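Here the complex is missing a single protein chain, while all its other protein chains stay put.
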Amino acid sequence: MLNRILSHDLPKSRWLAIALVIILIALAVAPFAFPGSKALSVAAKMLVFVLLVASYDLLLGYTGIVSFAHTMFFGIGAYGVAIASTRLGEGFGAVLAGLGIALVISLVLSLVIGLFSLRVKAIFYAMITLAVAAAFQTLASQLSDLTGGEDGLTFKNPGVLSPSFELFEEPILGVMVDGKLFSYYLLFVVVLVLFLALLRIVNSPFGRVLQAIRENDFRAEAIGYRTVVYRTLSNVMAALFATVAGALLALWLRYTGPDTTLSFEIMLDILLIVVIGGMGTMYGAVVGAVLFVLAQNYLQDLLKIGETALANVPVLSSLVSPDRWLLWLGVLFVLSVYHFPTGIVGKLRARALQRAAA
Amino acid sequence: MLETKDLTIRFGGHVAVDHVSCAFKPGTLTAIVGPNGAGKTTYFNLISGQLPASEGRVLLDGEDLTGLPAPLRTRRGLGRAFQLTQLFPNLSVRENVRLAIQARESGRGKGGPMGGLDLWRVWLDRQAWVDEAEALLAQVRLADKRDVAASALPHGDQRKLEVALLIALDPKVFMFDEPTAGMSVDDVPVILDLIRSLKQRRDCAILLVEHKMDVVRELSDRIIVLHNGALVADGEPAAVIASPVVQQAYLGMAAEEPA
Amino acid sequence: MSNILELSGVHTHIGAYHILHGVDFAVPAGEVTMLLGRNGAGKTTTLRTIMGLWQPSQGDVRFKGRSLKGQATPDIATQGIAYVPENMGIFSDLTVKENMVLAARAARHAGELDTKRLDWIFDLFPALKKFWLYPAGKLSGGQKQMLAVARAICEPRELILIDEPSKGLAPSIIQNLISAFNELKRQRTTILLVEQNFMMAKALGDHVAVMDDGRVVHRGAMRELAEDQSLQQRLLGLSLGAHQ
Amino acid sequence: ADEIRIAHIYSKTGPLEAYGKQTALGFLMGLDYATGGTMAVAGKKLVVIEKDDQGKPDLGKSLLAAAYNDDKADLAVGPTSSGVALAMLPVAEEAKKILLVEPAVADSITGDKWNKYIFRTGRNSSQDAISNAVALDKAGVTIATLAQDYAFGRDGVKAFKESIKNAKIVHEEYLPTTTTDFTAGAQRLIDKLKDQPGRKVIWIIWAGAGNPFKIADMDLKRYNIEIATGGNILPAMASYKQFPGMEGATYYYFGIPKNAVNEWLVANHYSKHKTPPDFFTAGGMSAAIAVVEALKKTKGDTATNKLIGTMEGMSFDTPKGKMTFRKEDHQAMQSMYHFKIKADPAFAWGVPELVREIKPEEMSVPIRNKR
Partner (left out) sequence: MTATVSTPTAAPAAAAAAAVPKARFDWVPLALVAALALAAWPLIGSSSTWLTLTVAGLAMGLIVFITASGLTLVFGLMDVLNFGHGVFIALGAFVATSVLGATAGWTGGFGQLGGVFLAMLVAMATAGAIGWAFERVIVRPVYGLHLKQILITMGGMIVGEEIIKMIWGPGQIPLPLPDVLRGSYLIGDAAIGKYRVLAMVIGLVVFAALVFTLNRTKIGLLIRAGVQDREMVESLGYRIRRLFVGVFVAGSALAGLGGVMWGLFQQNVIPQLGGQVNVLIFIVIIIGGLGSTLGCFVGALLVGLLANYTGYLTPKVALFSNIGLMVAILLWRPQGLYPVTNR
């Protein structure tokens, strides 16, 4: 049963399995176990990034396509919901309409980009998408009547999901059962289902062909796979999943702006997570996203401790200043590309294999 | 079955394959010989679609394949093994073969309604493909290496895997490009036996590029000779080998051509 | 007769795999030594270990009496060793000419190549002359193999390591190759040759070492092996009337 | 409780790191000044909780929620960027706690996105634009504007235009925010201005990277064209040094306001940091003074409605003189300064010399919220 749900792609490492179970449980009970709005936002952000990064892994890890335009589709989803909610007024109808339109736009756009440029070599494609993403960001800022420009859009969620909605007067288990809680569990369920769907896709015959293309596209063509079709399809699917992730983020934040969805920094975050987690292993997205979001939110606190400890050492203290948290994230990143070329998941699996062999 | 008409390709001013017209019948094994650089591999590339022809046509069972891209030709039944080994390096040996089987099955519309675009079934659900892959690996004596990554195989085993991929495709036309090059002597017969058994099926045409004349002599029903891209001899093995062209330009002690 | 190259107890690991399990053999100067063995026996690994492309984990490789252990590949090469790898190592973006210019360490451009030697090479491999200004990646398989050998012999070297040069070559070119190696032998160049083509091995070899499973299982004169059918059968799996 | 908890959320890191740090410094100095060094009001200790929004709206939003809910902050101050501020506004409304915006400038913060929990000590972009208009608006002057081609630039020009009564505006040039080569835009401006009579001015409103003042290298003097612009942080005013005589209006320059608060600020800043206080330092200090004054008036009571009631219409003394939160949109009305640049070799930047203080009464800053 579990095997079927996970599409026969078991963690294949005891430690990984334990980590995944802990993450699943922690995210499932987060509103109750970790009260406080920061903890909840952190958990929600993890959920969104799990989906976003998993969709990117389909592209990067499984198909071997380096794209820098993934945030564009993320943004389309977020703006779809935001624009629909501001224009049509809050309501599930608006959210669904926004998501629907966003999905269509993403579909068309990813199809066009895919067909136009997936024939070129990987590096070309990477750089073209970089330019396209930059242009899209400019476009979003130019269409400020629609998108709110640099300032973004703040909007209201439909009834049950808005924070002012409260089901009971009294808190249950110390937590108010309100719109925030509903939003969180909406995110949780959607992300869980879509993640399992992605897991299924990469373990389908189709997903296996993607890996073959990544390994040797010339040979894949020569045994009868039309690589352009597969690549484009993979591109489109990744885009659609990212669009949904964007919509979820918008629902959670009730805000959409270029900085939260379109900026190159988010693209960097995605890359970091894929690499740290382990490319070509869907579970890498989960482990990576959780660790990364934790680091992003708590590394500064950690550094603060370091800074106080080293307050008297001149250069060191400015190195561990919480303001330089990005420096340490960068170093972490370089080290993980260096030492864990297969990411955390790859490392854990290799260890399990070795142990099995010994 | 397979026919090429005036097949030609030019690279700049260099004519690598020069108006080659030839027909191949099922059940026969045609050896293609010729000096290095004669255009044998290029001729294969034109047939299987890796290179676009400058002129001429490729017909399979009367159907014109000339404009089709490589994967579609493969689906129509043109299978190819490469001179320079082309594998999926980081996938396991078994997965290499299984992917070829999957390609064949989905190409024939047997992979479900969406053909190869089967997104929803888990690959392991198609146990038949896995079993077939295992069986094939046993045939080429790679069964004990099934879980090794293809890139970690020694050269000779990689050549065997290359052949296994072609056999898994089960095409109408088999094209072998020096399948035994660099293979150790005791493994060569394994491949030759495989080719022989294909021949016995009598429903497929086999094209074989090979420099080892004893192999050619033993296996082939017909030899064609390419020289500077042109077809210069065609006929029964003994006659062709005895012909002065082959003796001088290919086997002979004389230089390949005036320098 | 002195040995120009000696391997004693060489173990090599690739990653976690233990490939060579104590390889011992010597290459006498000025003669041709054949290294034979089935696929996967470790021949290529042995050559790569000599070139310093893998480092031996145990044992020693000595060239002209001096240990090569720990030396970097370029330093080993400049002591007078040339190497033709199994995959040919052609620089496919460069032209044939540029490939040759790189192989001749002293030459700064094509004008400084040794013309006499070049003519000799063109005689052996006429295709190289024809495609002199052609990107090497676009050569046919056999032509690439010719280029790979040509690079190793374009300047005099004391020792040449060659990994399966005959594969993919037309019979007439193999003949040329054999005469080329004979010519080199006359010039007192030492050759260590890995071959699957037993006919060629017979024609060229003075000495032979046969490997199996990362060890040398037989050493001796080539003539001995060529005459002893049962030894061939046991070491190489050659049956009577083998494909030569 | 015997504590009053104030959350300060700003860009400790991110693109506006430099601005954020000035604000933070000014804020702490302001608390120090306003409490007379005790850091307490009505016997209650002031506790400042600093948080880094990294310039990211989503993060800012969650940090503000965390500050109100988890850290039990009584009120919050910040943020640096307008995008972050706009995302934060609903959080204050949900938490029913005050957010004192400083120094984010977007008009819509106290305009259509405003709610009653929002106050702002910082100037808004209208105030910026209008003060510049007041400084330049004379009969016989011909003006062309040069701004960034996005909402901030367009709004600024719009507000500027609305307050120009006497001068003539002949052209509006908008260039991409990422412009690096200004030749084309400058050429268009020259084409539009060169045949005009009288005094000719290009008014520049530009924020962030890119240096529009390079257009002066095209020798505008040969057509008698001048450049005018608002104030900026000191490093940015280095390029003003090339334009002695340039006029405009600024929010703050440490040498301009003459009052006790500013004297204290300049003196203390010099003695602690060896440099003069900058643009955003003054803003941070004003915010701190506003907070302390309000708390003093409520005797340390932090009940939100009481604070709102107190603060509406409240006046307080800042480094920029007296500011007043106007009732309608809680925007602090404040003086701006009409300046003229002097190149003084003693300073690395062009020194703005006061021409005239533009009092709040002289600027009709529109009320844009839907109250």
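Order as written gives the chain letters A, B, C and D; numbering starts at 1 within each chain.
One rule holds for everything that comes next: a contact is a pair of C-beta atoms (placed from the backbone, for glycine too) under 8 Å apart; a residue touches a chain by one contact, two chains touch by 3 or more.
What you are looking at is a predicted structure, and each value in this text was computed from that prediction instead of being measured.
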| item | value |
| --- | --- |
| Residue, one of A:Ile105, A:Leu186, A:Val229 or A:Val337, that touches the chain absent here | A:Val337 |
| Touch criterion as defined above, residue of D:Val134, D:Ala159 or D:Leu175 at the omitted chain | D:Leu175 |
| Options D:Lys214, D:Lys296, D:Arg326 or D:Arg368, residue touching the unrepresented chain | D:Lys214 |
| Absent chain, residues of chain D that touch it | 13, 15, 17-18, 21, 149, 173-176, 178-181, 183-185, 187-188, 191, 209-211, 213-214, 217-219, 222, 233, 235-236, 238-239, 241-242, 348-349 |
| Missing-partner contacts on chain A, residue numbers | 60, 64, 66, 117, 119-124, 126-128, 130-132, 134-135, 138, 142, 264, 268, 271-272, 275, 318-319, 323-324, 326-327, 329-331, 333-334, 337-338, 341 |
| Absent chain, residues of chain C that touch it | 51, 53, 72-74, 77-78, 82-83, 85, 89-94, 98-99, 101-103, 105, 108-109, 126, 129-135, 137, 151 |
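Keep in mind that, in the parts below, only the chains that are shown with their structure count from here on.
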| item | value |
| --- | --- |
| Averaged-CA centre spacing for the pair chain C and chain B, given as whole angstrom | 29 |
| Distance between the centres, which are taken as Cα means, of chain D and chain C, whole angstrom | 76 |
| Overlap residues in chain B, where contacts from two or more other chains coincide | none |
| Contact footprint of chain D on chain A as seen in their complex | 36-39, 41-42, 45, 138, 141-142, 144, 148-152, 154, 163-164, 249, 253-255, 257-260, 300, 322-326 |
| For the chain B and chain C complex, residues of the former touching the latter | 11, 33-42, 83-84, 152-157, 178, 181-189, 211-215, 249-259 |
| For the chain A and chain B complex, residues of the former touching the latter | 4, 7-8, 200-201, 203-209, 211-212, 215-216, 218-227, 229-230, 233 |
